[in-house]
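Worksheet: the structure to be examined is printed underneath.
The complex appears here without one of its protein chains, the remainder shown in place.
Going in written order, the chains are labelled A and B, and every chain counts its residues from 1.
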Amino acid sequence: MQIIHSILIANLARLLRSFGRRMIERIWRLGAAARLFFLTIIYSGESFRRFHLTLREIYFTGVMSLLIIIVSAFFVGMVLGLQGYNTLQKYGSSEAIGVLVALSLVRELGPVVTALLFAGRAGTAITAEIGLMKTTEQLSAMEMMAVNPIARVVAPRFWAGVISMPILAALFSMVGVLGGYMVAVPLIGVDDGAFWSQMQANVDVRDDILNGVIKSLVFGVACTMIALFEGFDAPPTAEGVSQATTRTVVISSLTVLGLDFVLTSFMIVV
Amino acid sequence: MDRTTIDLWVGVFVALGIAALLGLAMKVGNLTSNKIGDTYTVSAAFENIGGLKPNAPVKSAGVVVGRVADIKFDTKAYEAVVTIKIDERYEFPKDTFANIYTAGLLGEQYIGLEAGGEEDYLKNGDKIAQTQDAVVLEKMISQFLYNKAAEPSADEGAKASDEKASNAKSTELGDPPF
Partner (left out) sequence: MTSNIVEIDNLSFGYKGRLLHKNINMVFPRGKVVAIMGGSGSGKTTLLRLIGGQIKPTHGQVRVDGKVVHEQNRDGIYKLRRTMGMLFQHGALFTDLSVFDNVAFPMRELTDLPEVMIRDLVLLKLNAVGLRGAHQLMPTELSGGMARRVALARAVAIDPNIIMYDEPFAGLDPISMGVICDLIRSLNDALGATSIIVSHDVKETFLIADYVYFVANGEVTAEGTPHDLMQSTLPFVHQFVHGEKDGPVPFHYPAASYQAELFERTSR
């Protein structure tokens, strides 16, 4: 009995210790990420002075994500249209489907799903690219050439992500609304005028659309920074880079969902 | 990829983004219908505003003429003081009536203005004297139940008179002639 007891305590202690170690590791990484963020802001001047560097990254993060964003948005909009109609018509208010589709997209799904897709499409690419640059000593080489890798590599990617995200989110919302329209009006037969007029009467430019843009901006900062940090912090091995890429997706997704709750609770307060 | 081609694509991308934002603002949002230019402010006191919220529409004859700017509670009169901003293009007589209505059975609440007949118009800072409170569903239901509860007495009265009448009839008809 005594032995079982002591084994239990020993195991518990080990568990606590490893938990504590992991928490300290997390906090350490958080601090390092914050430092990278501040350095990125400080050294951003150069990436603005030579804007073609940022333009190039907008091409890789933004333009290359267009297809996945537009296709997903269309399907999400269509599903919203179908599900919304299915529920609303029970209450005899199928005309409100436009409102439902537009508000869900503009307030939540647009910014959030875009950020999740962005993390999967562009975030992983950023992490893998920077991790590989580190593994193959390209960052080291840059430093030895007296070129600051944060100014030359990190900052342009950061601003490209921050600029691309709201654009992608706006596109997502707009295409999603069109998808919902396609299902509701030609397919189901909801009145065309009612669809748009109800939507316009209930979607506020400041409360809904502007807040959606603010959300996507915040998500843009978070997702891009996480991807950059994971790449920068990856152990310089093939395994390290692959794990960092996975972490980018996991951490970005959780951060986006958590931030969404926080931002929404700020925005909903009247 | 050539630098110029990238520029082109990024240009297309940004243009698409701006178009989507404009589309959201114009087609999905209420930017076009929400345009209130210069306004003047009037206030109105209500005993109960129900679920009225700031920025709720102020309508007259169904047309949006303004928005609720602010809602305060007056601790002296124990009333809600609602400040509303009305578009300068629309003028209302001093004896205009302010109601709180509900759009649909469960919809959002708005203020309806019904113009009176006076010749002087409301000016900035004026107070609308005649108001009618929001219809509170609970109140309505309790009133309904109260009425319902009050009815049986009337019913009984009717029954009693019926009986009387039938009695009268029966006496009239069934009275055996002695």
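The criterion applied here is as follows: a residue touches a chain if its C-beta (ideal position, glycine included) is under 8 Å from a C-beta of that chain, and two chains touch if they have at least 3 such contacts.
Bear in mind the structure is a predicted one, so any value in this text is a computation, not a measurement.
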Displayed partners of the chain not shown (whole complex): A
Residue among A:Met145, A:Leu187 or A:Ile268 touching the omitted chain: A:Met145
Residue of A:Val79, A:Leu132 or A:Ile214 touching the missing chain in the full complex: A:Leu132
Touching residues on chain A - with respect to the absent chain: 129, 132-133, 136-138, 140-141, 143-148, 152
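As a working rule, only the chains that are shown with their structure count from here on.
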Rounded Å distance between chain A and chain B, as computed from the means of their C-alpha atoms: 40
Residue numbers on chain B that touch chain A, as the complex places them: 1, 3, 6-7, 9-10, 12-14, 16-17, 19-21, 23-25, 27-34, 53-55
Contact set on chain A toward chain B in their complex: 52, 55-56, 58-59, 62-63, 66, 102, 106, 164, 166-168, 170-171, 173-175, 177, 196, 199-205, 207-209, 213, 270
